[in-house]
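So, chain A:
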Amino acid sequence: MSAAEDVLFELLHMEIVKTFTDSKDKDDAASKLEYIGFTTGYRFVERATRETNRFKDELDIMKYICKVFWVSVFKKEIDNLRTNHQGVYVLNDNNFRFLTRISSGKQYLQYAPRFVTFTCGLIRGSLANLGINCVVTAEVSHLPACKFQVQVQRG
Partner candidate 1 sequence: MAVSLTIIGKENSPLYIWMDEGRDSLQLQYLAHTGLDVIQEKISVGQKLPGDSRELYLGLLYASEEYKIYGYTTNSKIKFIVITDVTNAALRDNEIRMMFRHLHSIYSTVVCNPFYVPGEKISSQ
Partner candidate 2 sequence: MLSTLKAKFMNLLVLYFGCLEYKRMEKTQEKFDRPQLLCAPFERKDLIGIDLDSRTNRKKCTGRLKKHLADLSLQVGLPTDALAQYSQAVDILRGCNDWLWLAACYEGLCSTSVMLLYPHLFRNNVLQRYSSLGVGGSDSCPGTKINPNKVRNNPSSNSNSLPVGLDPSLPKQTSKFCLSPDDIVEKYKEAIVHYSKYRNAGVIETEASIKAVHVLIEQKRYLLAAEFLSNVVFINLQLSDEEKIIRFNALSDMYNQIGFHRKAAFFRRVAAMRCVAPQNQDPDWCQCYKLLLLTLDGYRLSLDPALFLKEGRPGWPALQIQILQELVGTSRRMGEHGLCTRHQAFLLSAMLPYFTLQEKHDNFKMLESVSSKCGSGPSPLVVADSSFIIPPVNFPNIPLCRYVRVMPPSKERQVELRDKLLVEDPGPFIFSPFQSIITTSKVAGKIDCEWVEGDICEVTFAFVNPMYIQLKLNNMMLITEGVEFEAWTSTVVIEASPEAQMVILRGRPQEPGELRILGYSFSLLGVASNCKFKSMSHLKVPFYSLNVVPALPCVQIFCDSSSSETGLVSDGALEGESKVCVTLNAGETHECNIVIHNVSSQSVECVEVALESQNEVEGPDKVFQYSLENLRAQLPIAPGGRASLTLYIYAASEFLLPGYSIEDDGMFSLMSGSEPPSLISAAPSSLHSRQSTIMSSLRGRKANRAHSSASNASSKSGSSVRSGSSVSALAMSSINASTPMPTTGLCNRTLEGLIKLSYTGGRGMENKYWRMADIGISVEVAPSLLVTRWDALPAERPNQCYIVLDLLNSASNEMDLQYTTNKHILMQGGESCRVPVPVDRCPLAKINERVRNIRKNISKRNADGEVSESEILGDHVASLVELRWTLGPFDTPGRASLKSLTFPPQTHHLITMAPVHWDVSLNGQRVENGSENVGKIGEAQRLVIGVSNSSGDALPPLTIVLTAFQDHQNGTQNYRLEAKMASTGATKFGVPKLAPEESYSHDCGLIFFTTGIYKIEVSGSPSSSSSTPYGNFQCSSVCVPGDHHSKTNQHYHAWKLAPPIEISIVD
């Protein structure tokens, strides 16, 4: 059983998703969810890295996201991090917490995007505050695994 405060966070997330996907302007739902994630990530990482040493480089930051950051948020590490060393990082979470509550099965796959949007923003916001401007996308091919792709914007 996950910790009590994590349950609360999970419920809040679920309600946020519901609030914005049910709201009158559905089209903006994704960008709003992403933005909530962004500001949360931006602020959270400011606090979370208080005790962390200065990062060496981009890869160092990505490792931090996959390990310490992911543990703080999801109580587990990213299962697999890959990079092409040209600014693209792929983070695999084989058991993404926000997807575990949806029944697995293809028919629920269509609902997956709304449950990963917040996290995309969370990653983007965190990286933005750490000085990496990027685009974060997510891909869910079978529940509850999720693949986040970070594409760093250079220049």
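Inclusion criterion for the candidates: all candidates are chains of the complex that A comes from, given by their letters.
In this section, a contact is a pair of C-beta atoms (placed from the backbone, for glycine too) under 8 Å apart; a residue touches a chain by one contact, two chains touch by 3 or more; residues count from 1.
Just so it is clear, the structure is predicted and the values come from calculations on it, not from any experiment.
Colleague: Please name the candidate from 1 or 2 that touches chain A in this complex.
Modeller: It is 1 that touches chain A.
Colleague: Under the touch definition given earlier, write down the residues of chain A that touch candidate 1 in their complex.
Modeller: Going through chain A, the ones touching candidate 1 are 39, 42-47, 49-50, 52-57, 61, 129-131.
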